[in-house]
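Only one protein chain is missing from this complex, and each of the others stays in its spot.
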Amino acid sequence: MITLNDYLLVSGLLFAIGLAGVVLRRNIIIIFMCLEMMLSAANLSLVAFSRFNTVNGLPDYNGQMLVFFIITVAAAEVAVGLAIIIALFRARRTVHVDDIDAMKH
Amino acid sequence: MPVYSLEVAVVLLGLVLLMMEAFVAGKDKRFVAHTALLGLGAVLVGSFFVDRTPDASGFWSFYKADGLAMTYKAIALACTMLVIVLGLDYIPVLEKFTARVGGHGAWGEFFCLPVFICAGMMWMASASDLTSIFVSLELVTIAFYVMVTFMRRNVGSLEAGVKYLILGALSTGFLVYGFTWLFGVTGQTNLDVIAAKLNSGTVATVPAMFSFALILVALAFKIGAVPLQFWIPDVYQGAPTPITAYLSVGSKAAGFIVTTRILQVFLGSEALVHNCTAILLAVACATLLVGNLAAIPQTNFKRLLAYSSISHAGFLVLALAAGPAGAFGLAPGQIVAYYLAAYLIMTLLAFAVLVVINRTSGSDDLNAFNGLHQRSPFLAFALLVAVASLAGVPLTVGFVGKLLVFAAAVKASLWLPLGFAIIGAVAGFYYYLKVLRNMYWNAPAGGTLPAITLSGLTKATLLLLIAATVVLGVWWAPLFQLVRR
Partner (left out) sequence: MSPLDLLIFVPIAAALAMAAGAPARLTALTAAVVNVAVTVWLLVKFQYADGARFQFEATRMILGEPRLGFNVGLDGMALIMVLLTSLVTLAAVMMRPVKAGGEALYYSSSLLIAAGAMGAFVATDLFFFYAFHELALIPTFLMIGMRGTGDNKDAAWKITVYLGLGSLVLLAGLAALVIHAGAAGGGITTFDMAQLRELAPKIPASVQEPIYLTLLLGFGILISLFPFHSWAAPAYASAPAPTAMLHAGVLKKFGLYGLLRVATPMLPAGAHAEWIQHLLLVLLLGNILYIGLVTIAQRELDLLLGNSSVMHMGYVFLGIASGTAIGFSGAVLLMFAHGVSIALLFALCSVVREKTGTLQMSRLGGLAKSAPFLGLVFAMASFASIGLPGFTNFSAELLVFLGGFATKPASGLGAVQIATILALWGVVISAVYMLRAFRRIFKGEPSEATLGATDLAFRGRLPVLLLLAALLVTGFVPNLLMQAVAPFAEALAKAIVIAP
């Protein structure tokens, strides 16, 4: 039997892996993927919380509604974000965070 | 008219502007900005006459129209209008950095997207459910990604945009994960119900504190407080100056209304209030120190204003952390609203001058202000009033805000944080007055530069903001009435 705690554990792992990727990786595309992973971690635990937190014998749909919004917003974020990253690549020919230093001087 | 028609009107206005921008012939798109100003002005006036009583529909569990919400809606509208005015002055720079090789610039959307951001901020002011908070906050954030990167031929703007994007998305991750846990421990998404649940004593405190920490980190990004404050200087410096002003005022204000509402939930719970207050005070002190001390050595005025924006966030968090008593008959949320209204006036005044300097000298270094007193006494005086108010010199509106925060801290007997606030404010005297040194003591760089001409709209805006700074610093009643609505 899979319990709420198992879901939360997996979701926590996903969040931690995503956060570690954001902090450790240097490629902006990878960082962006890790950011999306953090959102997925939230989605997973939201769904799990709804499923195990029943209202009148049904899952709590408030949480699932939030999941749909998160998915939609994440898609919008990706659309805008990738456009920005491409524009940066055109100007600087790099997607490496260490090269983003125009404001250091 | 029901109150939510304000947001509907602003979104419709944004759509109409996009259509106009796309389909009306002609290269000069200034009319888009003028239409936006008229439309937003009409909504601002209308916001004082709408019907705020909730009806029985489920909509009102996502939406609140209390006085605080109305104040923040007014702040969002006023801020957006002033940013559009600043943008009109900034068109030559936009033209330069958006043009294709040998072609014209494309800056029409520069005056459409802020209208959508404004709608998002107005929605944030009223959001009272985790879902509506999240969606409205993301509407604002994603539109800002575009605005920060708007000058796509300028590397600084692009890099600022990428930094903002990465950290913004990171804060979104923290926010939703925090919301998830808040939903998990309470089983609710409406803030009022969550507050009741948290205070009922049936909720596990450890996961609740976990979600508090995650949400606080995410909100710290929005309001520019420690620990997610380090993006601010770079992004502020790289973004187009009017957008920097917008980030510094509008985005921060919208972040603070959400912070106020979410903190009410946590600080209202007897089991959590102690720990949450301690964390908040630590955040406030750290923000005050980082913002003010790091501002001291700055030589770029835009970065200076960035650190100033961090330090003001420190004062604001201190007001929220000082507890429910508030000061001088204002609740903490009202003090924050007051401070932000004052901050709007003085910061936009400073940025309005900076935009003119940007346009004429192509630089935002402090040295670009050398001898401004001789080139344009009026501009120099405008900036003098702005920095005096930012530094908190009395008889300006900035002082009243600072006094309220001090009073709240005194009332709550927070002597250590008050000491940090005093150190921060003294450091402020130093770094804000640095620009006066450049304007009045120093001679213009490179001999005598030409006098600066100002458009009628800019002059009127500057005069209005100067007058507001001084008059509201003496006559406290209008802003007190505004936040007590």
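Letters A and B mark the chains in the order given here, with residues in each chain numbered from 1 onward.
As a convention for this text, a residue touches a chain if its C-beta (ideal position, glycine included) is under 8 Å from a C-beta of that chain, and two chains touch if they have at least 3 such contacts.
If you're wondering where the values come from, they're calculated on a predicted model, not measured in any experiment.
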{"item": "For the chain not depicted, the shown chains it touches", "value": "B"}
{"item": "Option from B:Met1, B:Ala204 or B:Val410 whose C-beta touches the chain left out", "value": "B:Val410"}
{"item": "Selected residue (touches chain absent from view) among B:Ala33, B:Cys112, B:Val249 or B:Leu436", "value": "B:Leu436"}
{"item": "Hidden partner interface residues of subunit B, rising order", "value": "327-329, 373, 377, 381, 384, 388, 391, 393-395, 399, 403, 406-407, 410-411, 418, 422, 425-426, 429-430, 433, 436-437, 440-441, 474-477, 480"}
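The definition used in the following text is that only the chains that are shown with their structure count from here on.
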{"item": "Computed distance of Cα centres, subunit B from subunit A, in Å", "value": "26"}
{"item": "Subunit B partner contacts - residues on subunit A that touch it in the complex", "value": "8, 11, 15, 18-19, 22, 28, 31-32, 35, 38-39, 41-43, 45-46, 49, 53, 55, 60, 62-63, 65-66, 69-70, 73, 76-77, 80-81, 84-85, 87-88, 91-92, 97, 100-103"}
{"item": "Subunit B - residues contacting subunit A, complex", "value": "130-131, 134-135, 138, 142, 145-146, 149, 152-153, 155-156, 158-163, 165-166, 169-170, 172-174, 176-177, 179-181, 183-184, 187-189, 233-234, 237-238"}
